[in-house]
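Missing here: one protein chain of the complex. Every other protein chain is in place.
Labels A, B and C are assigned to the chains in the order they are written; within every chain, residues are numbered from 1.
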Amino acid sequence: MSHTPFIWAAYSIGTVVLLWCALAPLIHKKAVIRDIRKLSQIEERNRDSHS
Amino acid sequence: MNTNATTMNKDKPRKNWLVMFIHKMGSPPWFYGFSGKLIPWLWAIFAALTIWGLYLGLVKAPADYQQGESFRIMYLHVPSAWMSMLIYTSMAIMGFIALVWRIRIMEILAMSSAPVGAAFTIIALASGSLWGRPTWGTYWVWDARLTSELVLLFLYLGVIGLYNAIDEPRKAARAACLLALVGAVNLPIIHYSVKWWNTLHQGSSISVTGGSNIDPSMLWPLLIMAFAVKFYYGANLLTRARVKLLEQDKRKGWVKKIIKERES
Amino acid sequence: MTPEQQSGSMASAFFALLRRDLLLAFRRRTEMLFPIVFLLVVVSLFPLGIGPSPALLARIAPGVIWIAALLATVISLDGLFRSDFEDGTLEQFVLSGHPLTLISLAKILAHWLVAGLPLVLMSPLLAVWMNLPIESLGVMVLTLALGTPILSLIGSIGVGLTISLKRGGQLLSLLVFPLYVPILIIATAAVMAASDGLPYTAFLGLLVAGLITSVTLAPFAAAAALKISLS
Partner (left out) sequence: MLSVSKINFERYFEPVFEPVSFELKAGQLLLVTGSNGCGKTTLIRVLADILYPTSGEFLRRTDSMGYVGHYLGIKDDLSVIENLRFMRDFLGTSRRSCKDVIRQVGLGRVSEQLARTLSAGQRKRCALARLLLSNTKLWLLDEPYSNLDQEGVNLVDDMLIAHLETGGACVLATHGNHRPNWAGTQDCRLISGAAA
């Protein structure tokens, strides 16, 4: 039996997991920044309506 | 309100330099800026070392006379298994600092470590069982290393689960840090008892690491890979910590300033 | 207050709390039976699930009885701090000036007397059900007597951490089972060694060492966990 497919499988799983682990915080960061922008927009609107 | 002007005691006990350094690191804008500059370098070093290590390990090194080609999984499995233990230890140390000195950045760093450690544990488990199939003829053997990696995964899942279950973020972090610390005290006991349990029940004779006399042509790529993943951990940890810091401080002035600067 | 007086009042606080917890458990004595009945039911499921072959049952008996004891301990653990946390008694304890470590230790001891000791006393019956060799019966009881206090002690940390969650029970099992692995390994190894006529005193020594270590460390961790959960 050839061992090569197992090596390929192991390294692909490793790559996928490490890639996902590295990208997850970046995706989350986008959502956080969107959140912060929304927050400051609301604040500005409130300030405008008060003045 | 009755504000009796209470004279504050100015000469506080002096803290040692390590605590001072950690406090400086604890200033969120400073940490955010500094880690932002550091991260690209860490990624670059990781990439360079990985390419070099994998080239030596997968292309240059000859096939093992005993295990054939499947030993090449070792360059992924062993560094991941080492990392999973190392990250747990580092998480527990950061958790200890966070608990004793109540330093928020340490809570964030400890909690950002957990998913990275869990990822390495999963890789160690997956690669270990893929190595087992051609070697032992089954995907899972209750081998000492795989079994303690499995228990370690449960420990990681416990920390992550507890952190996510509690609503208030600081309280959640403190609880999970304490759990990590308790787990770290138990980890050597678990490790040795599993090892001993394995010999008691006559486990397999060959393991992924093979014999003690590894050929230098096989050892070098292993060491390079083990070194490379530390930079992955560093880069990923700082990235996660930055996002968490941004999220927690979303109403604070320094975050708004950074977002404004990004826009312009 | 002189140190001597203080330690005197600490001892009386310890025993007052122990007495109160035992009295409360007695007032709710039907609830005390649940873990025992649970243990009996779980163990009786094994012969039903894998067949009544005496040799097979004898082989797996130590593992089955110990795993059932782990499960029974975990389901009883949730009650360890729950009512004191929810009705505000724990806050009074913090204010009392007595160390929370001492308070945790008293409560853990009470919990073991109510939930752990009955398991130990029940185990000969289980051993007979599971066809465990009579020579290893004594070792079985001994490992449970030494091991169940460790389970309560380590479990108290997990309870302290999850007590502020409404449904902490499910998370609790994830937190504590990995920590129970060494005890399970050592205790079952001792019983198996006894069944095979091999020396087992070293295993019991390890359990004693584990008990001493957990008595000295776990109450501190449990107290710290409770303090976090109160915030």
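Please note the rule applied: contacts are C-beta pairs under 8 Å (C-beta built on N, C-alpha and C of every residue); 3 or more make two chains touch, one makes a residue touch a chain.
What you see is a predicted model; the values in this text were computed from it and never measured.
Participant: For the unseen chain, which displayed partners does it touch in the full complex?
Facilitator: B, C
Participant: Tell me which residue among C:S53, C:S96, C:T201 or C:T216 touches the hidden chain in the full complex.
Facilitator: Of all options in C:S53, C:S96, C:T201 or C:T216, contact with the hidden chain holds for C:S96.
Participant: Using the document's definition of touch, tell me which of B:S35, B:T50, B:S90 or B:Q248 contacts the absent chain.
Facilitator: With B:S35, B:T50, B:S90 or B:Q248 as choices, the missing chain is touched by B:Q248.
Participant: Footprint of the hidden chain on chain C, which residues?
Facilitator: Against the left-out chain, chain C lists 8-9, 12-13, 15-17, 19-20, 23-24, 27-28, 83, 86-92, 94-98, 230-231.
Participant: In the complete complex, which positions of chain B touch the hidden chain?
Facilitator: Chain B touches the missing chain through residues 1-4, 6, 8-9, 102, 168-170, 248-249, 251-252.
The rule is simple: only the chains that are shown with their structure count from here on.
Participant: With chains as vertices and touches as edges, which is it: line, ring, star, complete or other?
Facilitator: If you draw each chain as a dot and join those that touch, you get an open line.
Participant: By Cα centroids, which chain is closest to the centre of the whole protein?
Facilitator: Central by C-alpha mean position: chain B.
Participant: List the centre-to-centre spacing of chain B and chain C in whole Å, with centres computed as mean CA coordinates.
Facilitator: Chain B and chain C have C-alpha centres separated by 32 Å.
Participant: How far is the middle of chain A from the middle of chain C, if each middle is the mean of its Cα atoms, in Å?
Facilitator: Computed from C-alpha means, the inter-chain centre distance equals 42 Å.
Participant: Averaging only over C-alpha atoms, locate the centres of chain A and chain B and give their separation in whole Å.
Facilitator: Result: the chain centres lie 19 Å from each other.
Participant: Show the residues in chain A shared as contacts by 2 or more other chains, in ascending order.
Facilitator: none
Participant: In the complex, go through chain A and note every residue touching chain B.
Facilitator: Residues 1-4, 6-7, 9-11, 13-14, 17-18, 20-22, 24-26, 28-29, 32-33, 35-37, 39-40.
Participant: Name, in rising order, each residue of chain C that touches chain B in their complex.
Facilitator: Chain C reaches chain B through residues 157-158, 161-162, 164-165, 168, 171, 174-175, 177-179, 181-182, 185-186, 189, 217, 221, 224-225, 228-229, 231.
Participant: Quick check on the complex: what are the chain B residues that touch chain A?
Facilitator: Per the stated touch rule, the residues are 58, 68-70, 72-73, 76-77, 80, 115-116, 119, 122-123, 126-127, 130-131, 133-134, 232, 235-236, 239-240, 242-243, 246-247, 250-251, 255-256, 259, 262.
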